[in-house]
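What follows is one structure encoded as structure tokens, with my remarks underneath.
The other protein chains are all here in position, but one chain of the complex has been omitted.
As written, the chain order gives the labels A and B, with residue 1 at the start of each chain.
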Amino acid sequence: MKVSYFPGCTLNTTGKGFDNAVRAATAAVGLELIELAEWNCCGATYPLIVDNMLELAAPAHVLVAARNQGSTVTTACTTCYNVLKRTNKFIREHPDERERLNAFIEAEYQGEVEVKDILHLLRDEVGFAAVQEKVQRPLKDLKVACYYGCMVLRPPAEVAYDDPDHPRSLDDLMTALGAMPVDYPHKNECCGAYLTVSAPEVTREMVYTILKSAQLAGAQAVVTNCPLCQFNLDKRQAEMAQFHAGFQSLPVFYFSQLMGLALGLDASEYGWERHYIDVRPLLNSLGL
Amino acid sequence: MADAENGYSKQVLIVGAGIAGMQAALDIANSGYQVVLVEQWPSIGGHMHQLSETFPTLDCAQCILTPRTVDVGRHERIALYTYSEIEEISGTVGDFRVRIRRKPAYVNWDLCTACGACTEACPQAIPVAFDRELELAKVMASGKVRLVGTGKAIYTLSPQAVPKKPVIDVRYCTYFQKGKCRLCEKVCPVGAIDYEQQPKWIEERVGAIILATGYELYPLEKLGEYGAGQIPDVIDALAMERLLSASGPTAGVMRRPSDGKEPKEVVWIQCAGSRDPEQGMPYCSKICCMYSAKQAMLYKHKVHDGQAYIFYIDIRSAGKRYEEFIQRAMEEDRVLFVRGKVSKVFREGDKVMVWGVDTLTGLPVEVAADLVVISPAMIPSEGTRKLATMLGVEVDEFGWWTERDGNLAPLETKQPGVFLAGAGIGPKDIPEAVSQGSGAAGKVLSLLSRWGGPSDPASE
Partner (left out) sequence: MKRIGIFVCHCGTNIAGTIDIARVIEEIQKFPEVVCALDYKYMCSDPGQQLIRDHIRDDKLDALIVAACSPAMHETTFRKTAATAGVNPYQTEIANIREQSSWVHQKQREAATNKAIETIRTIVAKVHYNQSLVPFYLPLVKRALVIGGGIAGMQAALDIADAGYPVVLVEQSSGLGGRMGQLSGIYLNFEAAPDLLSQTIEAVTHHPNIQVLTNAEVTQVGGYVGNFTVHVEQRTPEPPEPASATGVVPGNPVSYSFDIGAIVVATGYDLYRKERLGEYGGGRYPDVIDGLQFEAMLRRDGPTGGLIRRPSDGRIPKEVVWVQCAGSRDPELHMPYCSKVCCMYVAKQAMLYKRQVPEGQATVFYIDIRSQGKGYEEFVQRAMTEHDVLYVRGKASKVFQEDGRVKVWGVDTLTGLPVEVEADLVVLATATVARSDAQELGQRLRISMDEHGFFNEAHPKLRPVESLTAGVFLAGAAQFPKDIPETVAQASAAASKVLSLFSQRQMVQEPTIAYVDPEICSGCGLCIPACPYEARTMHEWRHIAVVNAALCQGCGACTVVCPNKACQVRNLTPVQILAMMEAYL
């Protein structure tokens, strides 16, 4: 199956390892990602939109590019997904604004494209059972806490393809890969998002709540699908022990990294060196 | 009125012709029984008659009320005694004897054609109860601005009043006070003015009674922290209704009393006396949250660049479409709700200063307002206790009627044959008062049926 792919700027830069793993892992299960011939910034942060017309222009451009290439566009960046999905819905449901927007970006776009998160495609188009069949090295004994953040869940009516309060698609994928997902209550709690810039101490405490809860449930690692969450959960651990005595750090993976490993792919380009908390000791101990 | 074979009277007395009493009267009269409806004001309609528009639909109160008042006024089975009081009640269920005192209007209502010439001619502008004794700024011939009342010493409550008959307020009438004038007598084309009129007494025998005596507002004079009624631009909520009403003293144009200017900053203060055990009224007055939001909306519809503030403790919008109404006030009309009680209101220059605290930020708030609207506690109508003693019906410590059972018999008293409806039982809004009016009527109809049903079936 071929699908248009929008990498977005994060996966093109700091998240390159995530991107490499996504492309390799999806290819291995028969999902061929065709990168959009031309693409620009998704516009980032839909909720911050003040001037609708102007802010919608960037994602609309991306959607038009996607339309010219196929019926579905996917992305692995949850923020890009959120922005594209909601912009597309807005365009579909607001004929007047749509007309103005089209005039502005000089296009004829009605919202024909279907925007799907990569995890959504893996779950519904490929199927986790099919993924499981391709597993070469099951992630045996790896207890993971799956962390979803908010971008693929909220607002539920606009973006969610999973239960917004008790999501399970990542957990199910991890189970398919042979890992043991742990149940803990903060899978969808806020990671602090951009407060990491303006109020890192707030983000740190939010991250602590999440990690602590994951550890209580017995997790050895966290796995996520969101680049910003990955950054916050990973980076904010550096100074954690200063504020929370006895805090034990937890590696934070992208799901695609673990997927690539389980599928027995070459994982050398997965950006391991970019992790703030070294993931290698854990992987070594598990023989991965 | 022919009585049943068993000697019970199937005539029903209803005390109070507000919306609850009128509803009860119509339901009973439409079922074929005779009703005696007694009202202390000169015309029927009660407080609803004073309102501008009503929440949550913003229907004009007069518009929806007038068909009712007209129906009551015209109903062949409703004997209407307005400007009247219950002087004495004795007897028991099926056989109550009622003595009604009709106050002298000093106008022969049988002759009066409601042409309005008397009111027109009357030289004495007075503050009237119907307009909450508002006094509005008026530029006199001398160029001075004076505050004058909105009514005349001979007046009818409103153009749509039922019955539309004038009364003379002897406290203000120049003739009664100084012995000369008699202008109204001179202009009356039918000779209806009667300065010698005496009270009249009417005796009725009834089988059942509905008490629909309604409420009053706690007087501003008793609210010292809010200016004790001494600041002209601090008014109570019913006065605001009059200022907002198209048939009110300003014809619905938003003007503040002291100088007639359009107020640009208006503050509503909730729970003035309510939820305040120290004032002796620990209870919630139930309707203020909704009518304040409504008033603020109406104000904003009239003064687009104005700012409306509502100080509240809890927003109580528990009713069908009430919550949504409050949200509309906040979102569409930009009414600013401040959670906190106001501590003090005082005059500074031509402003009214409001001091309070925003309990959500924990910070003190000061607003330099042009107009302040107080939501005083609702209290039982004057005369409720007297009536209670006469009937042997209980009232609670605040003077509200006591139900036979708060849950399962909310419209009955412990006195057989005596029923309750409306805000005399405790604060309530229009739909609830109407429900209770019908509900009390239902109780009465059940009772009367046991005595053989209407002797005058309501068939057309």
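One rule holds for everything that comes next: a contact is a pair of C-beta atoms (placed from the backbone, for glycine too) under 8 Å apart; a residue touches a chain by one contact, two chains touch by 3 or more.
Only a predicted model underlies this, so the values are computations on that prediction, with no experimental measurement involved.
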| query | Which of B:V93, B:A114 or B:M330 sits in contact with the chain that's absent? | reply | B:A114
| request: Write down which of B:R102, B:R132, B:R256 or B:K286 is the residue touching the left-out chain. | output: B:K286
| query | If you put the missing chain back, which residues of subunit A would it touch? | reply | 155-156, 163-166, 184-186, 189, 213, 216-217
| said: For subunit B, which positions touch the chain that isn't shown here? | reply: 19, 23, 27, 30-32, 54, 56-57, 59, 62-64, 66-68, 70, 73-74, 113-115, 159-164, 246-247, 251-252, 275, 277, 282-284, 286, 314-324, 327, 359-362, 396, 400, 403, 406-411, 425-427, 430-432, 434-443, 445-447, 449-450, 453-454, 457-460
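In this section, only the chains that are shown with their structure count from here on.
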| Hey, how far is the Cα centre of subunit A from the one of subunit B, in Å? | 63
